[in-house]
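Missing here is one protein chain; the remaining ones are kept as they sit in the complex.
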Amino acid sequence: MKQAEHEIRSNVGKLLKQKNIDVFIGYEKGSLPLRTSPCFVSSEKEARKLIWNSFCTNNLAVYLPRIMSRVKNKGSTRVGIICKGCDSRSLVELIKEKQLARGQIYIIGISCSGMVDYKKILSQVNSDEVIGVDETADEITVRSKEGERVFSKEENLCEPCRACKHAVPTVYDMLIRTAQQPRQATTPDPTVHDFLMKPREERWQILEQELSKCIRCYACRNACPNCYCKECFAEQTKPRWFGVTTDLTDIIFYHTIRIFHQAGRCVDCGACIRACPMNINLRLFTRMLVDEVKERFGYEPGVSAKEVQPLATFKTEDRQDFMIEPE
Amino acid sequence: MSNPYKPTPVKISDIVVENEARDIKTFKLTFIDKADEENFVFLPGQFAELSMFGFGECPIGIASSPTEKGYLLFTVKRAGVVTTQLHRAAVNETIGIRGPLGNTYPLEKMKGNNILIVGGGFAFTTLRATIKYILEQTNRPRFGDLMVIYGARSPGELLYKSELWALEKRSDMETFITVDKGDKKWNRREGFVPTVLKEVAPSSRQTVALVCGPPIMIKFTLPVLIELGFSPESIFLSLEMRMKCGIGKCGHCNIGHKYVCKDGPVFSFAELQKLPQEY
Partner (left out) sequence: MVKKERLGVILSESRLPEFIASLTETYRIFGPSKKDDGESFADIHKSEELALDYRNTKMSSKGFFFPQTESLMWYDSTDKKAKQDKPEVQPTLLFGLRPCDALAISYLDKVFLSNEPQDPYYRQRREATKIVCLACNSPSPTCFCTSVGCGPDSENGADIMMYKLNDRYFMKALTPGGEEILTKIDAETEPATSQDIVEKDDLVNKACQMMKRFVDIDEFKEKLDNFQGPWWEKLAQKCLGCGICTYFCPTCHCFDVTDEVVRQSGRRVRTWDSCMYPLFTLHASGHNPRPTERERMRQRIMHKFNYADKYYSSIFCVGCGRCIVHCPVNMDIRQVITQIMEER
């Protein structure tokens, strides 16, 4: 970790000094133990506050569409960014959707062995007593007023990390390899399968239970790099598609439509799940869509820059039997 | 306890299309319940929320003066969801009204002084209310000279055309009507409102100025007024903001620590200079 951190700082410092980039988006120490925070550095001096650890969870690609849409001289602006595997896959899709040009970004890719979910750790300690955190290759040590507790990283991973097959970024300008082996899931993610095995009534009950927690704060949408629409369908008034309340019907509408807008685009980075303050298991939705798209179209978002998005592209050989009446 | 969110039913008794583009209409509203009419006590400058159930509400300045009895006039431009629906309404339909809301033009300060009214485009609505109020027989002697400068983009966009020409003929006021660009039939003055204001150069002595118009007009009118010697305390503007509750609770319409729906919509230029320039 420390070595990677050092490499990040020196490389970013160099890039900024040589004016190869105007600003770099990375992570800095959070104001609380177990947290990190996105930060924007624009000088060699500022680059020294960049860090790297197992809590660098935020998908920083979320900032790019809005930076790129507002920048005045598009041709000459260059933004640097640090990307884990999932973040880089978001970037690949954003480039396909023309939200940014490859030449506008300088990507420092970093191989990842899985991020730790700070909420999981906090739920096992008295969160108000935590003073500090240390980590080794496999463990997290939480220091509190009452002493030290050690947690296994593996047991407290962010759920999407468990199923990750792309721990090495799929696109980068330079790659930093951490000391740990990049994660490689060998078994398929069981989330959707386990859920579908349940009887129908139970599945509905689970969905109802999860979704009734929703307070319509839209954090899931705002944390998602793919949700960059200037006017979201949820807030449109002409026409108003559905209500803005926390009635279950409105909540179901919001989440199902938002996730359908992600079909073929969602990379299962987990940003929405981590952002949700009510801890709704949004993975039931996101993973469902990822699996469906893989099964029906053989497509995995963010892996290849050349592969076209199946739901945004029309080929003449596409099946049309669902539209055309048989003779 | 009365519910300030509940609209009062009113009937649309007349609709007049004001402009060539046909996207500005004046609605004449009458209260269904006489008691409601008696309770609706207002002064020029105030606004009301017009309510269309199923669509929402829109805040519109009251275009008629309290001296015009038996009805209220609202001039509405078709812009969003509610105004579009209102434009689809027909005579005799019932809609809702909540009000009067907001503050008024500073009538007490205006009394005993000369009045300069500068209006542009379809923002002229509450200024019409003010003019009508001042011209009312018993009110007129309370005010000094009255000058009105009103302009629109083109002749077709002028509001209250039938009344404007009558104003020009009056001897108890001076009226200057202008358009940015005339058409073949237009044989009157052409020129932007700020330019006409500069040409006419009304005296600022003991004069209160009321200004209402699109942001661009205001931007160029204010320096002219200052140049003519008007103090920021004697210039008054009426602002617009996105509103919801209209009673200073929902937080949408604030400019700094003032709510446009409660502490406004009328503000003096002096007041605005002290507030954040965020509108």
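Letters are used for the chains, namely A and B, taken in the order the chains are written, and counting of residues starts over at 1 for each.
Note that contacts are C-beta pairs under 8 Å (C-beta built on N, C-alpha and C of every residue); 3 or more make two chains touch, one makes a residue touch a chain.
Bear in mind that the values here come from a model prediction, so they are computed numbers and not experimental data.
Of A:31, A:76, A:187 or A:316, it is A:31 that touches the chain left out of the display.
Note that of A:137, A:174, A:197 or A:244, the residue touching the chain absent from this view is A:244. Within the full complex, the residue among A:84, A:183, A:255 or A:274 touching the omitted chain is A:274.
From the set A:58, A:99, A:170 or A:281, the residue in touch with the chain omitted from the display is A:58, counting the whole complex. By the touch definition given at the top, chain B reaches the unshown chain through residues 1-7, 9, 52-58, 79-80, 83, 94, 96, 215, 240-242, 244-245, 247-252, 254, 256-257, 276-279. Even with one chain removed from view, chain A keeps its contact list with that chain: residues 30-32, 35-40, 58, 62-63, 70, 127-128, 130, 215-219, 221-223, 230-231, 235, 240, 243-247, 274-275, 277.
Here, only the chains that are shown with their structure count from here on.
On the side of chain B, the complex with chain A involves touching residues 80-81.
Touching chain B in their complex are the following residues of chain A: 237-238, 240.
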